[in-house]
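Notes follow once the structure below has been shown.
Missing here is one protein chain; the remaining ones are kept as they sit in the complex.
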Amino acid sequence: MNTASMKLITIFAEHVLKDRLISDLLRLGATGYSAGDVEGVGNRGTPIAWQGPNVRIETIVPPAVADRILAALENDYLRDYAVVVWVGTVEVLRPEKFSGPTPRRTP
Amino acid sequence: MNTASMKLITIFAEHVLKDRLISDLLRLGATGYSAGDVEGVGNRGTPIAWQGPNVRIETIVPPAVADRILAALENDYLRDYAVVVWVGTVEVLRPEKFSGPTPRRTP
Partner (left out) sequence: MNTASMKLITIFAEHVLKDRLISDLLRLGATGYSAGDVEGVGNRGTPIAWQGPNVRIETIVPPAVADRILAALENDYLRDYAVVVWVGTVEVLRPEKFSGPTPRRTP
């Protein structure tokens, strides 16, 4: 079987952030994602508590891309939004599909 | 990056148990959760087979809280309900948000 180890990043956020998050993931090198509606509450103590419609986004990426995405999430979202982000290691079938071309740079 | 290792607990259960499960998670020390509607079937051989509306609940907690939650699920749910529970290890951004105050005791 053709498998390899990759990083699975999961993001739980307010629904209003969905399109922006997905756009950032793809821009930073993710080659796909899935997104589903969930409800929930973020962590106590976050600046903005919320209980509206939420989204749960998943993406699987090589470790180097994961590092780039996590740094961007930390810098661009975690201070201002009650976003929850976690990362695990998974084995994927057809690993070559998870490594896209070098990410597009935005000027 | 500010990350730490935490436990991700996932619970698959009948929808009717959702509010009770979430209440127990928060009472036992979880600081947040997400819940989404899914369909499915529990494991063959469980006392009650079901195929109605189900819920999938996730919570991320420190290891000590995870142990407390798993013990409570085993004692309070697994004998009577077709609940499926699994735990993995994940790295989280902003780990300080996952440790709440000492859990409230109910008399």
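By written order: A and B. Residues from 1 in each chain.
Definition applied: contacts are C-beta pairs under 8 Å (C-beta built on N, C-alpha and C of every residue); 3 or more make two chains touch, one makes a residue touch a chain.
Worth saying up front: this structure is predicted, and the values here are computed from it rather than measured.
J.: Would you write out the residues of chain A that touch the absent chain, in ascending order?
T.: 1-3, 6, 8, 31-36, 60, 88-94, 97-98, 100
J.: State which residues belonging to chain B touch the missing partner chain.
T.: Counting over the whole complex, chain B touches the hidden chain at residues 10, 12, 36-46, 54, 56, 67, 70-71, 73-74, 78, 84-88.
Here is the rule we go by: only the chains that are shown with their structure count from here on.
J.: Where the centres are mean C-alpha positions, what is the separation of chain A from chain B, in Å?
T.: So the centroids are 22 Å from each other.
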